[in-house]
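The complex is shown incomplete by one protein chain, all other protein chains being positioned as in the whole.
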Amino acid sequence: MTRPDGTSLWGGRFSSEPDPVILAFTGSLPFDSRLARHDLIASLAHVRMLLDTGVLARAHAEPLLDGLGELLGEIETGTLTVEGPDEDVHTWIERTLQERIGSAAGRLHTARSRNDQVSIALRLFTRESIAALCVLLTDLLEAWLAEAERHVETWMPGYTHLQRAQPISLAHHLLAHFWALAADADRLQTAYERAGVSPLGAGALAGSLLPIDPRRSAALLGLDRIYPNSLLAVADRDFVADAAFACAMLMIHLSRWAEEIVLWSALEFGFVRLSDRISQGSSLMPQKKNPEAAELVRGKAGRVIGDLAGLLAMLKGLPFAYNSDLQEDKEALFDALDTAAGSIRVVTSISQGLTYDVARLERSLVAGFVTATDLADLLVQGGTPFREAHRMAGVAVREAESRGCELWELDAGTLAGLAPAIGGETLQAVRPEAAAAARTSEGAPAPERVRDQLADAAALLQHLRDWAEDLRPPPIYQAYRENRLAAAEIK
Amino acid sequence: MTRPDGTSLWGGRFSSEPDPVILAFTGSLPFDSRLARHDLIASLAHVRMLLDTGVLARAHAEPLLDGLGELLGEIETGTLTVEGPDEDVHTWIERTLQERIGSAAGRLHTARSRNDQVSIALRLFTRESIAALCVLLTDLLEAWLAEAERHVETWMPGYTHLQRAQPISLAHHLLAHFWALAADADRLQTAYERAGVSPLGAGALAGSLLPIDPRRSAALLGLDRIYPNSLLAVADRDFVADAAFACAMLMIHLSRWAEEIVLWSALEFGFVRLSDRISQGSSLMPQKKNPEAAELVRGKAGRVIGDLAGLLAMLKGLPFAYNSDLQEDKEALFDALDTAAGSIRVVTSISQGLTYDVARLERSLVAGFVTATDLADLLVQGGTPFREAHRMAGVAVREAESRGCELWELDAGTLAGLAPAIGGETLQAVRPEAAAAARTSEGAPAPERVRDQLADAAALLQHLRDWAEDLRPPPIYQAYRENRLAAAEIK
Amino acid sequence: MTRPDGTSLWGGRFSSEPDPVILAFTGSLPFDSRLARHDLIASLAHVRMLLDTGVLARAHAEPLLDGLGELLGEIETGTLTVEGPDEDVHTWIERTLQERIGSAAGRLHTARSRNDQVSIALRLFTRESIAALCVLLTDLLEAWLAEAERHVETWMPGYTHLQRAQPISLAHHLLAHFWALAADADRLQTAYERAGVSPLGAGALAGSLLPIDPRRSAALLGLDRIYPNSLLAVADRDFVADAAFACAMLMIHLSRWAEEIVLWSALEFGFVRLSDRISQGSSLMPQKKNPEAAELVRGKAGRVIGDLAGLLAMLKGLPFAYNSDLQEDKEALFDALDTAAGSIRVVTSISQGLTYDVARLERSLVAGFVTATDLADLLVQGGTPFREAHRMAGVAVREAESRGCELWELDAGTLAGLAPAIGGETLQAVRPEAAAAARTSEGAPAPERVRDQLADAAALLQHLRDWAEDLRPPPIYQAYRENRLAAAEIK
Partner (left out) sequence: MTRPDGTSLWGGRFSSEPDPVILAFTGSLPFDSRLARHDLIASLAHVRMLLDTGVLARAHAEPLLDGLGELLGEIETGTLTVEGPDEDVHTWIERTLQERIGSAAGRLHTARSRNDQVSIALRLFTRESIAALCVLLTDLLEAWLAEAERHVETWMPGYTHLQRAQPISLAHHLLAHFWALAADADRLQTAYERAGVSPLGAGALAGSLLPIDPRRSAALLGLDRIYPNSLLAVADRDFVADAAFACAMLMIHLSRWAEEIVLWSALEFGFVRLSDRISQGSSLMPQKKNPEAAELVRGKAGRVIGDLAGLLAMLKGLPFAYNSDLQEDKEALFDALDTAAGSIRVVTSISQGLTYDVARLERSLVAGFVTATDLADLLVQGGTPFREAHRMAGVAVREAESRGCELWELDAGTLAGLAPAIGGETLQAVRPEAAAAARTSEGAPAPERVRDQLADAAALLQHLRDWAEDLRPPPIYQAYRENRLAAAEIK
């Protein structure tokens, strides 16, 4: 962090140059450069508040607003790149501003500290990133929903312990993944809300003796809550942990789906076929079509668990208020958010590039005795206590297994000695499709219930889409776009 | 898992005894025994639903309700202990019930599976535990609030980087911890809500072909939501991860407080004195008074981070629906919840057993130049651009440091050459108490602002207390207490 | 921690009773009771050293040796149980000793502190546990080796990306797991060595001014190294982290094996059949045979990752020397070691209870084009550059796939246009068994190479067995068994 003139943001008390090894280590510009936009927007709000409260005279505020707006414009169009010897993006911005508007830039840091400045920039970034994740999620959920609609009567075995368990439909299976991710959308929205507290005005830790108005700068940023306590405002990284946790859960859900893609595309299962567009070959083995992207999603779930564990370990035991350990929040958060975004995108691509082998799915219902429970349930309906019915069905399974036939192929005579309550008629009722269709309780796989699920899922998806569309850019950003940064009214 | 008669819940198909090594490994009774109450309550709701829907005739349902109620009563009074050779608490309950009411017990498992049964019991447990954590939290928050009320004008240095930074009040500092934990209460309440979805009726994974009513059993348990999808219902452990994450965050916040207690009780700081009741001695060094409990809280934050990381690693990559890996959810969750509860309790005890050394706190304001920022701010008010003001204040600090005096003790003459804008008058205005009291923006340490904070904190606390008091036991449990399990109406 | 007489190990300076909430939280007796034996052995060594150096007169040392030996005997036979109000096992031992031999027990703590005492007990425990793990490992490795010996010519597909890749033998596959666990044995032995440093004599942190001989107590405990620095001796928990890491790696390796068991016992693979002894049924689905124990091993790998992550998070940032956070080392370590031991045992049981379906394994070689690489390699031998050969083999695969035949069933005529270098003769040479047998480089699946592997594996196993058998109990323990604790010579 050296300015061209050899000074720094905090050089007044210092009499020698910093050690370059230390500088290289403590500098964050290589990664916090992506906060440039968010810092500029927050700085605009800050200056505008200083103007509105009279802390800065209009003559002093306007050059700052103009200069910051200019930088923001160049950053957004890509004509200005964030790089240099500066210790962080905040220093880079102040230095660049100074190069543009001269020493007037020195008024920018009035009544704030990097402590509240870093926090607000990261909060704005987090909210923006979460909103973008939610939009990606809607695309994925929509793809799954569309696929599910096509497979309400595509029958297949549901699994527990990776053993065929009971007949369900493919739609039902896909919807299970749908709802798992819907919970992530909810978790992300909660994290979005929790990040929406403005720390601007907390300064280094104790607010300011200048007559600032923290609610005004918050409102300019579209936030309706401010910090309750200036000390906590700069010490708090809960919003980072909340976001990282939401990403970790999302990745876990994607990893469960990915595991199934890996399994289902194995020759042994053969439930899905990956198109050439979404599978990889081998540099050595010419016959291979590998589900590499799905494997990588699964692997990256581990990565995000690591991001979260590292973040929490970093936060543990830090005394109040700000400590430099907190600088380690950014790379872990970025990595979690980026990995989540990339993974959703890739899962959407895979989902669109695979074909379900419906015949193979349905054929898988035949072996495995997946209706043994239904047999027991039918006996219960006939009056047998469940535990006894379960035992009898177990005996029938053993018998069918030893004969290499299906349950409904057992002859009643044989059964008479073993499990007299099981008549030939009962056996006929346990063909898989019939059994699945008979499960008509709420949330169960019968087609009419799955259609209810599809409707609920569509409603939830619409709700999520509405939420994302209702998000508005901060008023100060709107004013910037409309070139009215110093205008009388910003609301 | 062997019944006295040598059979098991799933023995029908099996022809040889299980390997005892495997049994010892897969058995969960030693830890899931604490779910006995919750399983019994859920079982009561299940049977009552079966009765209400006509799946079970009254003659079959009543002995089950009576038997389960009897077991619940004996568990609650401690006259019955959960132990035995059974593989889990659910098996233990069914076996014990069978010993009481005979083969009629065999109807209990009608239309359910251990998959939905385990999930509902763990959800009820989680909600109960979270509610209890919140009650413990209110006690702690109340203690901190009361202490803060006594120290609105106890001045002390606020720290960043463990360096004295700016003057604040002890009340302000304590309230920072208050709000950190208030966020945990919110996170816990969210986890409570998320756990409140009934999986009962999902069976093994595909619901039931019997005419069950999952909304009825949910309502009997006081839950207004049921699973949207039977497959996910038994595969989902988000509620466990949510609760563990909330505990981890809580522990992190407690660890930050604990770190300060360790620091502040060190002779070098001397900000707090621990009473004999809450400190430990040394087996070797007779002079020691150690803040062991606070250290242990700090250490246990690591433990709960581990619980969470382990849980997430376990969940990663599991295909749908239930897999036995999920059995590993319980011990990690129990550990996280127990550790959080114990830690809150102990932090409350420590808080009540320590004395702040007010004189020492205030004396700490003298060295450290904690009002250098105020000096800069005053120069800003006098028209100097901030960056220049900051530099001048830095020069003043260097001068004062080299002379071994406070800022306000510098003579104006000396400064004239260095930083002419700093007059003697300005210097007089940067005595710490005055400077702290002048920080009157919202959330800042000025006494009137801290009193606002105290009022907000009291309101939040009352809100939390109201929330906890409004929680009602499940209707089926109420019916059990009133001996009306089989009565016409349960609402 | 209260003695019957109301005092404690460190009560001299304290004027009031400890808070029971604090006591319950800081007390470790419920879990460190399992260190009783190790503490007693270390205490015997300590007293004997005090006797040998003259710090304690024989008249004072002998009652201590006798008393400690008596307690050790009763603990080992189970006639004495470690329980009581004491804060930890060390306090319990001193109190119990005092009840037996009166105030003479007060000399036991001469020249030591709980800091070095806890560390040595935990080190002895860790070494004993690791040695036991290694013995369990030999059993498992032996089982795998024996199985591998039976399957040198049982052919099967090797997998990458869960896609059939190249033909190998089952022996080769089993040996891959063998060598993975052999690395764990090595890691465990390293952890064993690293734990073998005696901290006894470091006291609280600064040694003692009494003329003690730390090398003597170390030698009595069978350790040939002592701490280089008394401060580190009590602050160091590397040996705990080393052991936990070794357990985590072991669990990861077992989880990879377990994943395969889950896959292979799925109907779709059908490579193994689990005997009834080692599989579990379903409480609901009568037809299920679930590989629950294998799933649980997989899940428990997550748990041990959590133990390790929690431990490391706890250790991070602790200043020297001892802090109570370190008390959190024990439960995580115990859990990691116990989980590893239980998992090895259960994997051994599963291994002994499963049957490989040799026909199914071999049948799996037919589909999947697992010899496409061999085709390419054969072209390379015929002079085609590899990259071109790879492309041609790819074309052949595509052709065979579209015709639904095996590579060797393609007719040469068809190929002539596509890949002229592939003659009919070449195609005949890529039948799987032939291809696997032709891979004769070191470490490859050709039978003669696998037999080399088997020999190397047997040698390694013997080496591990020898290592375990060469471990000797500490000399002081030997003296205790021979009733010669106070005899002239212990060597």
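Things worth noting here:
Every chain is named by a letter (A, B and C) in the order it is written, and numbering of its residues begins at 1.
To be clear about the criterion, a residue touches a chain if its C-beta (ideal position, glycine included) is under 8 Å from a C-beta of that chain, and two chains touch if they have at least 3 such contacts.
All of these numbers come straight from a predicted model, not from anything done at the bench.
Looking at C:152, C:185, C:220 or C:397, the residue that reaches the missing chain in the full complex is C:397. Considering A:302, A:394, A:443 or A:474, the position touching the chain not shown turns out to be A:302 (whole complex). Within the full complex, the residue among C:183, C:366 or C:487 touching the omitted chain is C:183.
Remark: the omitted chain is touched by one listed residue; of A:65, A:197, A:233 or A:350 this is A:350.
Think of the hidden chain as still there; on chain A it touches residues 8-19, 21-22, 24-26, 90-91, 109, 112-115, 203-204, 262, 275-278, 280-290, 292-293, 295-296, 298-316, 323-328, 331-332, 342-343, 345-346, 348-350, 353. Residues of chain B in touch with the missing chain: 160-166, 262-263, 265-269, 281-292, 295, 309, 312-313, 316-317, 364, 367-370, 372-373, 375-376, 390-391, 393-394, 396-397.
The working rule: only the chains that are shown with their structure count from here on.
Most remote from chain A, judged by the distance between CA-atom centroids, is C. Look at where the CA atoms of chain A average out and do the same for chain C: the two points lie 36 Å apart.
Each chain gets one centre point, the mean of its Cα atoms, and the points for chain B and chain C are 33 Å apart. Of all residues in chain A, those touching 2 or more other chains are 160-162, 165-166, 263, 309, 312-313, 316-317, 373, 390-391, 393-394, 397, listed in ascending order.
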